[in-house]
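A single protein chain has been omitted from the complex, and every remaining protein chain is retained in its original position.
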Amino acid sequence: MGWQYVNGIVTANHHIDEDVWRIEIHCPEIAGMCRPGHFVMLRSWQGEPFLPRPMAIFHYTNESFDVVYKVKGFGTKMLAAAAPGREITVTGPLGSAVEHSYLGKTIALVGRGVGITPLLPVAKAASEEGGSVISLLSARTEKLLVGKEDFELLGEVHTQTDEQQHSRVTDKLERLLNMGRHLDAVYVSGSKRLLSHCEELGARFGFQVYVFLEERMACGIGYCKGCAIEMRQGSRKYSLCCIQGPLYRAESVVVI
Amino acid sequence: MGWQYVNGIVTANHHIDEDVWRIEIHCPEIAGMCRPGHFVMLRSWQGEPFLPRPMAIFHYTNESFDVVYKVKGFGTKMLAAAAPGREITVTGPLGSAVEHSYLGKTIALVGRGVGITPLLPVAKAASEEGGSVISLLSARTEKLLVGKEDFELLGEVHTQTDEQQHSRVTDKLERLLNMGRHLDAVYVSGSKRLLSHCEELGARFGFQVYVFLEERMACGIGYCKGCAIEMRQGSRKYSLCCIQGPLYRAESVVVI
Amino acid sequence: MSADLRCQLGRLSLKNPVMPASGCFDWYPEHDGPFHPDELGAVVLKSTTLQPRDGNIPIRLAETPSGMLNAIGIPSYGLEGFRTILREKWSRLKTPVIASISAFTPEEYAILARELGKEPTVAALEINLSCPNLEHGVIPAQDPVLLRECVEAVREATEAMIIAKLSPNVTDIVEMASISESAGADAICLINSIRGMEIDIWKKKPILGRGTGGLSGPAIKPIALAMVYEVCGAVKVPVIGVGGISRAEDAIAFLLAGASAVQVGTISFRDPLAMRKIITGIREYLDSEGYTSVTDIIGLARTDT
Partner (left out) sequence: MSADLRCQLGRLSLKNPVMPASGCFDWYPEHDGPFHPDELGAVVLKSTTLQPRDGNIPIRLAETPSGMLNAIGIPSYGLEGFRTILREKWSRLKTPVIASISAFTPEEYAILARELGKEPTVAALEINLSCPNLEHGVIPAQDPVLLRECVEAVREATEAMIIAKLSPNVTDIVEMASISESAGADAICLINSIRGMEIDIWKKKPILGRGTGGLSGPAIKPIALAMVYEVCGAVKVPVIGVGGISRAEDAIAFLLAGASAVQVGTISFRDPLAMRKIITGIREYLDSEGYTSVTDIIGLARTDT
């Protein structure tokens, strides 16, 4: 266990669509330790901006891992400028790995946009372990349904893009549930709106809802106490997203 | 007249020897206005370090100019990393152009290392105008006698490297003067030791000694008042190197 | 139609809220750059003293992370020399000219204010109460009693608009701003540079000839912004925000915090067109956010209004 702080090498960095990119980083020290739920802190530049950026792991092998990211501000702009061959510092793997048992269980994965990222490792683990997986992916465009093909290899996939009719991808989930489909858990990421809907369905149909959360991070390793997530349950008001998260039971947290 | 602040494009950036590099920058707006004595402020990076770096102009055409620089700290390290094609901000041309009249005059140019840089435009101007030029160049290595071939096209050249016997390149000047050679002025750059010798010779043989000075600069355009050169003559104790300099009469300044 | 950048700084009408910080801009008509001072909301001149001064011994500059230290020490032509330059050079501008005065005693401040307040070219006087680089080391803006004396002396000496420029090196900036206001300042300007030092570890001595200097540039922006925010909540006179502004976003943040105008210093050394870009950027922001006048956004980020 434990995390490392090492130099990786960018091996690919492709534009997917609109403001979304996918970067592949050769970094055996960290890739080899990755588990579902993990994230990394990345910095591919010198000088400004000052802090590294937290990013979920989308895909990993023993040698390398991939991150799908949206260009928002200065840091992700610098990331998009990192050409193959460039050194990039990586701290990871970070966060609490998802250690759920999926044998014989049915789970749904509900993701929107780059929020889809952390769901793929969960889908793979569930499928490998003998669970069944329903993926519900939503994005602005077809291309931004990142990893759609990968999810398709693992089970049933429903998608929804903003280019299509305006409904929620979780409406499909609701229909399946209404038709008597059983679910043990749903993992949601990247949309507050979809989360609310899942929580409603979870309460109605009796399954656990988990959510991947994001909060500003300086360190990612529990040093700074900055990444506070407000809790609805438990003895403490806040939880550190980088240590206890980024995955939480939806009912335990306040999502802003 | 006047200066500009524009983006140039790096068209070449070669290692010369040891820690010295030569960069060529395509920048017609500024190159077209350059005169001997001018310098530029360069910044080829984003973020850190904060300030641009002052650099003498070694060579200029109507389209582009060349700078020869020594990698010292973070700024010049970034400069050495600027690949051809890269944008580079340039403020210039800066400083007081050397407007001396060289017709029928004999001048000597005494330079050491990258200090040789600002002398070449002076040599060219003098030679074009019908003056004669003796160049005395000193450096650590043969390759660091930058522009030796250019100076040779313009007149007599004497060189000295640290690899050779240990004498001063100005000893040759002294011999020429002792042999009755007439000189109207000497321009010194890059060595305090050679400057002292020239001043001594100037006093003895009756010619004017000029010196290219350097001082830390924030702006290069007379805004900050930071580049103070201490004066030995005149009504004011300090002179601004970026506006009144970088060339001074040696007798007028205190060289530290 | 594009948003209106005109604004009011007390009794001064500005065509936009952007002006250079004192000591960070100059104009050499005979060696002019790409940038004409008349583009600016106003021009603030380098501080001047009563007697001529050489300024500090070099080294006067040191680079720091996202900023720099300076120990210029206010080289000055003295009152007479300055008046000549004012009449011969600065009188040629159309935009308001704000003269900055620095002094060692309330009496000196009063003389400078009385004399310069009479100059037709001078639209307002900025009182530099906060230079960190003078030899006696006393900064009026650090001492409640001295601060009041200096501002009052200036107030009595002139009818001109006076702007008190304060130091960040104080325990309570609101106290200092309130003293300035009650002593008669028509506006408050903050912050001046912050005391700092760099050491050359190879020479084993401070880099600056004077030891310490003033820190400026983006590094200090969050400090300046917090002080401007606080002071805007405590005084009624307009506040000019200064410190580390390097992009339109920064200038906008100061306006949202409550500043009526901004001054741009150090960034002009790196990018002489920075002020022009900031003016353009403010206009673009107003347009994209649907505001018709820059005055609409002043103080919008305040929770107390």
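For the reader, a short list of remarks on this structure follows.
Residue numbering begins at 1 within each chain, and the chains themselves are lettered A, B and C in the order written.
In this section, a residue touches a chain if its C-beta (ideal position, glycine included) is under 8 Å from a C-beta of that chain, and two chains touch if they have at least 3 such contacts.
The structure displayed is predicted, hence computed values, not measured ones.
Here is the thing to keep in mind: the chain we left out touches A, C in the whole complex. From the options C:F25, C:F82, C:F269 or C:Y285, the residue with contact to the unseen chain in the full assembly is C:Y285.
Which of C:L69, C:A99, C:V264 or C:V294 touches the hidden chain is settled by the complete complex: it is C:L69. Residue in contact with the omitted chain (choice from A:H14, A:K77, A:R193 or A:K225): A:K225. Within the complete assembly, residues 1-5, 43, 48-52, 89, 91, 215-219, 221-230, 236-238, 243, 256 of subunit A touch the chain that is not shown.
In the full complex, subunit C makes contact with the omitted chain through residues 62, 64-67, 69, 142, 169-172, 194-199, 201, 204-206, 211-212, 215, 217-223, 225-227, 229, 244, 246, 249, 252-253, 256-257, 285, 297, 300-301, 303.
Convention: only the chains that are shown with their structure count from here on.
With chains as nodes and touching pairs as edges, the resulting graph is an open line.
Centrality by Cα centroid goes to chain C. Top-ranked chain pair, ordered by C-beta pairs in contact, is B-C.
Note: centroid distance subunit A to subunit B, computed from Cα atoms, is 57 Å. A separation of 36 Å divides the Cα centre of subunit B from that of subunit C.
The set of subunit B residues touching two or more other chains comprises 48. Listed for subunit C are residues 66, each touching two or more other chains.
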